[in-house]
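Every protein chain of the complex appears in place save one, which is left out.
Right after this comes chain A.
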């Protein structure tokens, strides 16, 4: 599906938090995971700026590990603040999605 960028803007950070919560991972792998999910427009630069923001807001732990090629990669894992933020994200998502769905179903 094309042109999802605007709609994804507020939710992509939550998606990245969820992916990191599953296992410690790095930018490229996160981008590919999102692409597999069907968000084809998401590029590594987008994920990278989200990761920078998570780092600035102290929601993740960062570790540099050597990689097969090129400079060492930064690996990200959630800390306690990150897990709290992730729980808040899912609560907000639940709120928004149930209301939008009920609008679509024509309920009140």
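Everything that follows uses one rule, which is that contacts are C-beta pairs under 8 Å (C-beta built on N, C-alpha and C of every residue); 3 or more make two chains touch, one makes a residue touch a chain; residues count from 1.
The criterion applied here is as follows: contacts and distances are computed from a predicted model.
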Undepicted complex member, UniProt protein name, chosen from "DNA-binding ferritin-like protein (Dps family)", "Cytochrome c oxidase subunit 3", "Polyketide cyclase/dehydrase/lipid transport protein" or "Pyruvate dehydrogenase E1 component alpha subunit": "DNA-binding ferritin-like protein (Dps family)"
Missing-partner contacts on chain A, residue numbers: 5, 27-28, 41, 43-46, 48-50, 52-53, 56, 69-71, 73
